[in-house]
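With one protein chain held back, the other chains of the complex are shown just where they sit.
Order of writing sets the chain letters: A, B and C. Residues in each chain are counted from 1.
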Amino acid sequence: MTDMPIDPSVIESDNAERSTGFEADFAALGEQLERCGVAIDTIVKAVRDFTVAVPSWGVGTGGTRFARFPGPGEPRGIMEKLDDCAVIHQLGRSTPSVSLHIPWDRTDPAALKDKAQSLKLSFDAMNSNTFQDHPDDPKQPLSYKFGSLSHADEAVRRQAVEHNLDVIEFGQAIGSTAITVWIGDGSNFPGQVDLLRSFERYLESAKAIYGALPEDWRIFTEHKMYEPAFYSTIVQDWGTNLLIAQELGPKAYCLVDLGHHAPNVNIEQIVSRLIFARKLGGFHFNDSKYGDDDLDTGSIDPFRLFLVFNELIEAGEALERLDPAHMIDQSHNVTDPIESLIRSADEIRRAYAQALLVDRVALREYQDANDPMMASECLKQAFRTDVTSILAKARIMDGGAIDPIAAYRASGYRKKVAIERPEVKGGGGGIV
Amino acid sequence: MTDMPIDPSVIESDNAERSTGFEADFAALGEQLERCGVAIDTIVKAVRDFTVAVPSWGVGTGGTRFARFPGPGEPRGIMEKLDDCAVIHQLGRSTPSVSLHIPWDRTDPAALKDKAQSLKLSFDAMNSNTFQDHPDDPKQPLSYKFGSLSHADEAVRRQAVEHNLDVIEFGQAIGSTAITVWIGDGSNFPGQVDLLRSFERYLESAKAIYGALPEDWRIFTEHKMYEPAFYSTIVQDWGTNLLIAQELGPKAYCLVDLGHHAPNVNIEQIVSRLIFARKLGGFHFNDSKYGDDDLDTGSIDPFRLFLVFNELIEAGEALERLDPAHMIDQSHNVTDPIESLIRSADEIRRAYAQALLVDRVALREYQDANDPMMASECLKQAFRTDVTSILAKARIMDGGAIDPIAAYRASGYRKKVAIERPEVKGGGGGIV
Amino acid sequence: MTDMPIDPSVIESDNAERSTGFEADFAALGEQLERCGVAIDTIVKAVRDFTVAVPSWGVGTGGTRFARFPGPGEPRGIMEKLDDCAVIHQLGRSTPSVSLHIPWDRTDPAALKDKAQSLKLSFDAMNSNTFQDHPDDPKQPLSYKFGSLSHADEAVRRQAVEHNLDVIEFGQAIGSTAITVWIGDGSNFPGQVDLLRSFERYLESAKAIYGALPEDWRIFTEHKMYEPAFYSTIVQDWGTNLLIAQELGPKAYCLVDLGHHAPNVNIEQIVSRLIFARKLGGFHFNDSKYGDDDLDTGSIDPFRLFLVFNELIEAGEALERLDPAHMIDQSHNVTDPIESLIRSADEIRRAYAQALLVDRVALREYQDANDPMMASECLKQAFRTDVTSILAKARIMDGGAIDPIAAYRASGYRKKVAIERPEVKGGGGGIV
Partner (left out) sequence: MTDMPIDPSVIESDNAERSTGFEADFAALGEQLERCGVAIDTIVKAVRDFTVAVPSWGVGTGGTRFARFPGPGEPRGIMEKLDDCAVIHQLGRSTPSVSLHIPWDRTDPAALKDKAQSLKLSFDAMNSNTFQDHPDDPKQPLSYKFGSLSHADEAVRRQAVEHNLDVIEFGQAIGSTAITVWIGDGSNFPGQVDLLRSFERYLESAKAIYGALPEDWRIFTEHKMYEPAFYSTIVQDWGTNLLIAQELGPKAYCLVDLGHHAPNVNIEQIVSRLIFARKLGGFHFNDSKYGDDDLDTGSIDPFRLFLVFNELIEAGEALERLDPAHMIDQSHNVTDPIESLIRSADEIRRAYAQALLVDRVALREYQDANDPMMASECLKQAFRTDVTSILAKARIMDGGAIDPIAAYRASGYRKKVAIERPEVKGGGGGIV
């Protein structure tokens, strides 16, 4: 028996209000696509099949080194986080799985599984944490101030490896089949670490984790140009990430977080190169204007998001073999996190649907004929298509809301949990 | 009577060990400079006269949104912070003043002045804070989550203005004559704020603060491209900063924080333009590789620091009229903050001394003759000069240490305060 | 009597093929907008009234310092350039004016005016050129290698000023009322020029030009971060540009070229600030991914272009008083320049139409209520609207083509001029 957090009648009632407009838009778009030889139902079906995981930490309000401004009803533990995740999926129908972060989300695995099942949720990739100290945890007596998997001291490295093995063990108990390893190791000053030796130490540690992976598991390593380390990071870009995946072996893949690159970098080309190398493991979706801003996916440069999906569709079978993981990884500093996650999942499906609309036969002809004008317009035409009604159709067919944010607001969920969950005071920088 | 934190015999003893090498280096440099027509004593004198303020918050360990790793002996209040600042000045002899941050440093003004006097310290520009909430402060009942001086709600703006007036009042009581206003206002999404209206609200608030400035005070506004706001900030660059200073009036000046610019920006040219506009108010010194990294001044790109000082020297009398304020503003995440501040003050004096060595008559001739090769070499030659012994000489003459970091380590100060000041647990992101 | 380059029957015939689809799309969009309380005809009318100038140099193939690859039928002089511009306007109906570049476009003014009239074209802002040498021009005996308006040598500065006065005189003869001054002055090495003195020289020269402006003329100065100078440029950003416009007087305004900024810079905020300062003079439209790439407007980041227009619409009456100039300024290296200009003018109108669709009453409410989610979605909803049929409607009503690029290809114009205009051999870098 399930225990969905939003009363279905709220969704029905909100949908009813919007159905006339929605039906008209969907019909008009269907006709327009038909004139281009595209059956709208095919797109709807593909969209329904496309899902993305939400991070457990994403339902809490994030912050910066300067401050964190929590909102009402912040979840106080993994069980409440799962409730919030269930709201997102109930309304949006595209986020059936949750990615956990240990140590924060550690609890009794059986209870976790029961809770998830009751909410129709499952668990995606596990995330370990060795970029913070937890002085009260008896398993973490040593500090990560100067690194973890690449630390100069073998004892710290061992502690960090052990933590990852624990996370894998926990993940097995709840049905996860992957671990994402992102670490804060690096340096703030030229000379602080030996760039070569610290990388060798990292590899040695990563190999110890890799060696303990269950048969059906994958390990995702994640590159990040800077922050929290400000002169060098141990996995600074996809080149190093690729080297790592090559050194580790066939179960190791590279994770691409959209916000972790140098200014101006062509991210969709990195995606293409990782597909070529058969090492694309998946994505952490978000958007950014300056650095690793961790803003809502698609909110700053929606065309860039579309171009990433264009590469994925273009790759065709090669991608299917890779089966990349999709996860949102954002920091919600000024919005209701539930709303941001609903919206972002929608933007991801939007980019996916638009990429499906690209006329690939025509595109290839333009490319082979050196016709950059028409090739460019071929992509732009797909991007310009307003697929909002396709996304809504996919949600409706799965029991979700036409306008999930409106339905969420109508439900009064936030007000309810604001009462049930006493306010959390102050707090410094958020964890994202 | 003063109460210096380091036993003078420690300095004397450390200096004694190093004096032979130092004397030889100083003599050799003196001869080399003499061959170029420069009297080394002139440079030493100028260096002795050049000072820079340290920020009270700089003596605590900083952090990022991911974590903060405090070190032993963290100061627990403004009085202990002043002790640490006194160590820096006693050894380095270039940082006689401290810049306070309210609310953290608020205490009885008379006690503060006494303490400072006993340590031979004075107070530089005051810093207000409206980028964090202080829910326990009865004067701050309203949240700054969505802005302060530019907030949509007039009541929040008024609260923020009042806070600044309080800071000025407090500053007057301890002998400060300037206030630096940096705020976190801005937006994370296109559309979140109206760029024009929010700027007008900011100006209205800033004018209210300006109107309350004592006769002999200056107000410094500070631009910052991003963080904590990630789509727009209210004072995003020097252009907006200039507009503000123009709107406010003759006591308003622009502060340049070296880390607050877009990638690749020519900062020394901004300095030159602000001198032209007679609105250069001063500096927040630090260094950075990626964003607003707040690393130790001169640690990443020492030539850039030199070029900033080259503009200051070049400006000559025009600069004297402006009398810009110099302050270090860094985040010390992995070093002992006292050591970083000693070193950074030294790097600032180094750049200043090197800039003094530029042969300005020759430079002007090269410039007017369109000889970029020799003009470029003219600067490089000054920059290449190892002025370490000049800096040491200036310190010695004022009672400081030849090698202040070595003397600091020899003094055992950190070990001592680590015992006196019980460890502060955990903590999230640091405040910088 | 006019002499339009494309046979109207080509347009009619191409339109006929597309009219069914277009009518269906336009009707569906009209209904959708009506549900939101927007009358589609109002938008169509506004779009018809919105025009943008094309640059005479834009109809030739551009290049880079590495190579230029001309295409067939390159125009060999201003008269042929005007023919090409007429094609763009005949099909797209949004580019009735041409911006000239002197010395290249200098010819008999009366003949120029006649030619333009016969093509239903007029002349926009004039562009002077002091970033290249023209050794065969008796009026340009001195080299601009080391600068023009800011050159160390007064004789060079005078030559550059005289050139600008000539351009104004020529512009008066053909009905222009503005001059755009962009120069390549700057330096490649720290020290090469004195940043302050060279700026003062620039201002002196600019004042001499300003003093010669006819009563009804405006002068636009243009900032650019780098290239061709690689260490400093004389007008490096909007802050310096603002200083210049303030120094010169009420007829001086700042021109914003979208490609001339540092990485990550928020351009729409600069637009907003220049509106506040009443100094926004206009735009050079283009798009870019890395530096001043001069790619087709809207081809890389269409949302950014939309956000610029969002600021313009938001400014309302304040903008009307400024009456900013709109010009495309791009380098067409791999496309047929005519096609790129048709497409780009269309993208500009698209962004304008989308910005008109923003529900400004709702937006203001969201802003004042600190509801970043809905404010952000309010803009995104307008941006997502596929206004293609609105743009087509505006063209049709003015006699243009539903799909102007298709009609252009159907017309065979490029093949025709390829025969009439013998191929230009080789050539080094292009001028943009």
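By our rule, a contact is a pair of C-beta atoms (placed from the backbone, for glycine too) under 8 Å apart; a residue touches a chain by one contact, two chains touch by 3 or more.
Since the structure is predicted, the reported quantities are computational estimates derived from the model, not experimental observations.
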| item | value |
| --- | --- |
| Contact partner of the left-out chain, one of B:64, B:164, B:340 or B:411 | B:340 |
| Hidden partner chain, residues of subunit C it touches | 62-69, 131-133, 135, 143-146, 184, 188-190, 192, 225-228, 230-231, 263, 288-291, 293-296, 299-300, 331, 333-335, 425-432 |
| For subunit A, residues in touch with the removed chain | 145-146, 152, 187-197, 199-200, 225-226, 231-232, 236-240, 242-243, 261-266, 268-270, 272-273, 275-277, 303, 307, 310-311, 314-315, 363-364, 366-370, 372, 375-376, 378-379 |
| Touching residues (missing chain, whole complex) on subunit B | 21, 24-25, 28, 31-32, 35, 263-264, 266, 289-290, 296, 299-304, 334-336, 339-340, 343, 372-374, 376-377, 380, 383-386, 388, 405 |
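By definition in this document, only the chains that are shown with their structure count from here on.
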| item | value |
| --- | --- |
| Distance between chain centroids, defined by C-alpha means - subunit B, subunit C (Å) | 43 |
| Touching two or more other chains - residues of subunit B | 145-146, 188-190, 192, 225-226, 231, 263 |
